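The structure that follows is given in the form of structure tokens.
Note that this is a trimmed complex: some chains were dropped, and none of the rest were shifted.
For clarity, chains are labelled A and B in written order, and residue numbers in each chain start from 1.
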Amino acid sequence: MSASSGRHFLQIPGPTNVPDRVLRALAQPTIDHRGPDFAELALDVLRRVEPVFGTSGPVVIYPSSGTGAWEAALVNTLSPGDRVLAFETGHFATLWRDMAEGLGLVVDFVPGDWRHGVDPAVVAERLAADEQHRIAAVMVVHNETSTGVTSRVPEIRAAIDEAGHPALLLVDTISSLGSIDYRHDEWGVDVTVSCSQKGLMLPPGLGFNAISAKALAAAERARLPKSYWNWAPFLEANERGFYPYTPPTNLLYGLREALSLLESEGLPAVFARHDRHAAATRAAVRGWGLEVLCADEREHSSSLTAVLLPEEHDANKVRQIILDRFDMSLGAGLGKLTGRVFRIGHLGDLNDLTLAGTLAGVQMGLELAGVPVDPSGLRAALDVLRG
Amino acid sequence: MSASSGRHFLQIPGPTNVPDRVLRALAQPTIDHRGPDFAELALDVLRRVEPVFGTSGPVVIYPSSGTGAWEAALVNTLSPGDRVLAFETGHFATLWRDMAEGLGLVVDFVPGDWRHGVDPAVVAERLAADEQHRIAAVMVVHNETSTGVTSRVPEIRAAIDEAGHPALLLVDTISSLGSIDYRHDEWGVDVTVSCSQKGLMLPPGLGFNAISAKALAAAERARLPKSYWNWAPFLEANERGFYPYTPPTNLLYGLREALSLLESEGLPAVFARHDRHAAATRAAVRGWGLEVLCADEREHSSSLTAVLLPEEHDANKVRQIILDRFDMSLGAGLGKLTGRVFRIGHLGDLNDLTLAGTLAGVQMGLELAGVPVDPSGLRAALDVLRG
């Protein structure tokens, strides 16, 4: 246990800071998962989580990490040998591709530079070229947690429609849900994948699939083997507020409380807050004279910002100094960005002064690490926050 | 939220009562899962959980229910079309069989009457008959949560050895681990499956696989598709205290605290306590003039007792009365035992007076339901408890 005073600054792009109220909710006594109180809890959260996905359809909540929810999206809708279209937007898109291949799918993986989102024009082109409709699904990471780039799902949807292609649209919202505007139904997404430990402000341990009618129909035909991830027994048991196996009761307590917080603030206000914090963070980065990794103004993430360092500086050294001196965790560069970037998480349960403290810590850490920065960066961020 | 006063009596055979200390531990702030504090936590619990399984080998801890750990045991060690030997000891053995078949395994399912455990003689006989060693694994539920019958794993092991058969031994300890004596290494078990919400006194959300060297070798050859459940990336990441995907941090906090409780009481004392509580419960049941479902004195479960009612009485009606009048949850009869039995959980964080209150509630509930019982049953239990 560390001897440091005060609260740790957890400014990675998830797990995010869990609100005190949610932590206390987790500590409620576990109850009978076959009894009436549990059914009431489950029905309540299943109903109230739908608007967060922007859907009126079913949402399955697994006792799992988000990785499990990735797998669930694939095994419920696809069959061995199915072709899917995916995009190298960053580390997590690559991992999802690896999983798809490991499960026996054939992945068309469009290369990328890890600084841009999915290009809707490429989607249109690839689908148009697929005249025999052999592509069964398009896999998109909405917000690349490794890069801070947000793909434009409505434009991707439009591209699919334009091509008149029947492929399913599978979207990973792991680091966007509850932080960045997202609309499962309106955008015609078929499976939305998410998890608990980011915008939902919970500890890790819940995986989510929001499911369209088209995805449900696909599930009837899908032949990838599945047991734990099988939607069918969930949808049946959930009707009465139960689970096909022992449910993650205490995390559902936390979810109920977290949903109350989101409802109390209101989703539009939540999204506006994230937009504002992201803008302030970019103002700081640019004020310091550093580069934001995301290369397209239309694709800046509102939940995290990846900061590119000059080549001669090691981002992990900066992170270590900041952890040691200021008790703050930042996200590392992942995969081919290792050592090149660090990532500032500004999603979940956060306010202006915590962001100000965060950016002050980054500024001091950069200075201590010998990275040349203009200290007016912090002030530029405050100008945004002050409004 | 119920208006009733006092603490709910959660006397189902799991989830069990989570100790206050563990509940508070769950409420610690979530930390960076790639930072040094997490690594320290993970290495600590991975090391300290081994003795609970009676192993010095690796234990994988999944963010999942126990059902996931069932699946993990199968997909990591077996290939499509593999033959496995399983036994109809009750509802959960049947579900595990169903899963195995769903995953593409061929199951030899030895029928049973749900009142006995696995018969070691049948194991010996079946394996001896399998001269070509086509049976790849023997699947055993150590403690059948649906019946309160504990199979004799050492004798099963001896039967396998006697037959000179190379089959893997896969054992489900979901409702026995941390409650009933169990020895993964000594008994030559290859994969031990367990979960958090029973003897480990945690909320649901963690699945466990303890893995023998033989199972690790089998995993090299196993061809069932797997991603989330794949041992290999776990074993590699766990070496340094990390996870292949986002770990269930707050449940690991709880696990650390629960392990401290088990260590503080000492496993032999924990097992003796469960034995004593089970004996007291059986004394009550027999004192009431009712029948314990388990039909073999060598196989009584120390973690739960299933009580068989006279045919003309509905066990669910008894349970409902007890829930309504005494705020106590008991386990229902499952599968073909629905309405015929109710189950008293006496595992996990429990003491003599809570058991006395439990049995008093059962006695009063039976009386209120019009089941003819001899009220000296409770007193017989107290005679056991008083010693």
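FYI, contacts are C-beta pairs under 8 Å (C-beta built on N, C-alpha and C of every residue); 3 or more make two chains touch, one makes a residue touch a chain.
As the structure is a computational prediction, the values presented were derived from the model and not from experiment.
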| item | value |
| --- | --- |
| Where 2 copies are displayed, count of copies in the complete assembly | 4 |
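Criterion: only the chains that are shown with their structure count from here on.
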| item | value |
| --- | --- |
| Whole-Å gap separating chain A and chain B, where each centre is the average of the chain's CA atoms | 34 |
| Chain B-facing residues of chain A, complex | 2, 7-8, 10, 12, 14-18, 23-24, 26-35, 37, 63-68, 71, 99, 102-104, 195, 197, 203-205, 224-225, 227-228, 244-251, 323, 329, 332 |
